[in-house]
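My structure is below; once you've seen it, I'll send some questions.
As you look at this complex, bear in mind that one protein chain is not there, while each of the others sits in place.
The block that comes next holds subunit A.
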Amino acid sequence: MRYHAEYPDLRKHNNCMASNLTPAIYAKLCDKATPNGYTLDQAIQTGVDNPGHPFIKTVGMVAGDEESYEVFGDLINPVIKERHNGYDPLNMKHPTDLDSSKIHSGLFDERYVLSSRVRTGRSIRGLSLPPACSRAERREVERVVVDALAGLKGDLTGRYYSLTQMTEKEQQQLIDDHFLFDKPVSPLLTCAGMARDWPDGRGIWHNNEKTFLIWVNEEDHTRVISMEKGGNMKRVFDRFCKGLKERLIQERGWEFMWNERLGYILTCPSNLGTGLRAGVHVKLPLLSKDPRFSKILDNLRLQKRGTGGVDTAAVGGVFDISNLDRLGHSEVQLVQTVIDGVNYLIECEKKLEKGQDIKVPPPIKQFK
C-alpha cells in the first residue's frame, strides 16, 4: 500500500502528466528505476511542483536519461500522444530527413520577413540528461561536443565560450549579440533539477559569422540554432543540416540519442521527434488584426509568439511564426510547412493591403 501514501495530490493540476497519471500506473512504476537510478518520482517532480495554468497546458514531466522513455513508458506514452496530437509511439514510426536539398520556395519576401531561424536539440547517447546528470557527465558532454565542433570548417568555423571561463569582454559581446543564456529561473526547469551546479560545464559555441550557434548543457545536452537576418530560410536550413552532421561525434565513438519510434530523444517530451522549431519574424500588422488569424494559423499548423520568444507579446505587428508540430513529421516536412505557411500569410497580408478579401485555407492533414 506504500504507493497509496505516496500518490501525489494533483487535484489543482493542469498538465499532461497530471491528466495521464493514475494510481494504477503509479503503483506499477513507482518502484522502478532506470539503469542509472532515475525514478518515476524524479520524472514527475516538476509536474507535481508546478500545477500549471488553466489556459496553458505544460507537459509536467521530464526524462532523466534515454531509458526513462522505456522504463516509464506506461506514463510517458499517453503524455506523448496527448502532447503530439495523437502520435502513438507504440504503433507509429517517426521519419527523420535532414536532406535540405528537398526544400523549395525557401526565399521569403524581405519586405515582410525580417529574420529566419531553425533550432533543435541533440542528446549524446550514454550520458544522462540535464535533470539527472552528474557533474562528471555534464563535463563529458561539454568535452565531446566542443571536441566535435572543432572539426567544423569553412563558414562554420567558430569557437567555444565556457560560462565559467569567459572574460567580461566576451560576456558583453555575447549579450549584445543576444547569444548569452542565463541560469534557468523558470520553476518548470529548476524543479526538474536542470540548474544544478550552475555554471559548471555550460557554454556557448558559435561560428565566426554568428549564423550558427550551439548551447551546451542548458535544458538539453545541446541546442543547435541556425539563423540570419532576412528571408533566406533555405540557406538557414542548409547550414543547419550541414552543421548537424553526426559524423563529427561518430568519429570519436559517440552517437546521438535516437530511435525510430521517438526520433531524437530530448529532455522534455514536447521536443521529441525532430525537436525542431523553424520560424521567422514577420510583419503582419493587418492580418494579425483579422479575426480569422488564429484559425488560419491553426489550419496551417503554425503557432505565433511574440518577438521575445515563448510567452512574450508581439511588438509593432511583428510576430514570431513557427511550426506547431515536432513528432511524426520529418525536418524537411516541417520546414516546408513553415515555408508554405508563411508564404500564404504574406499573400494574405498583401491582399489585405489592397483591400482584397482573404480565404481561410483548408486544414493540413494530420495523422490523428
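As a working rule, contacts are C-beta pairs under 8 Å (C-beta built on N, C-alpha and C of every residue); 3 or more make two chains touch, one makes a residue touch a chain; residues count from 1.
Everything that follows uses one rule, which is that contacts and distances are computed from a predicted model.
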Protein that the absent chain corresponds to, by UniProt name, given "Tubulin epsilon chain", "creatine kinase", "Vacuolar protein sorting 26" or "Guanine nucleotide-binding protein G(I)/G(S)/G(T) subunit beta-3": "creatine kinase"
Chain not shown: contacting residue from A:18, A:48, A:61 or A:216: A:48
Absent-chain interface as seen on subunit A, which is shown: 2, 5-9, 31-33, 35-38, 41, 45, 48-49, 132, 134-137, 139-140, 164, 190-191, 195-198, 200
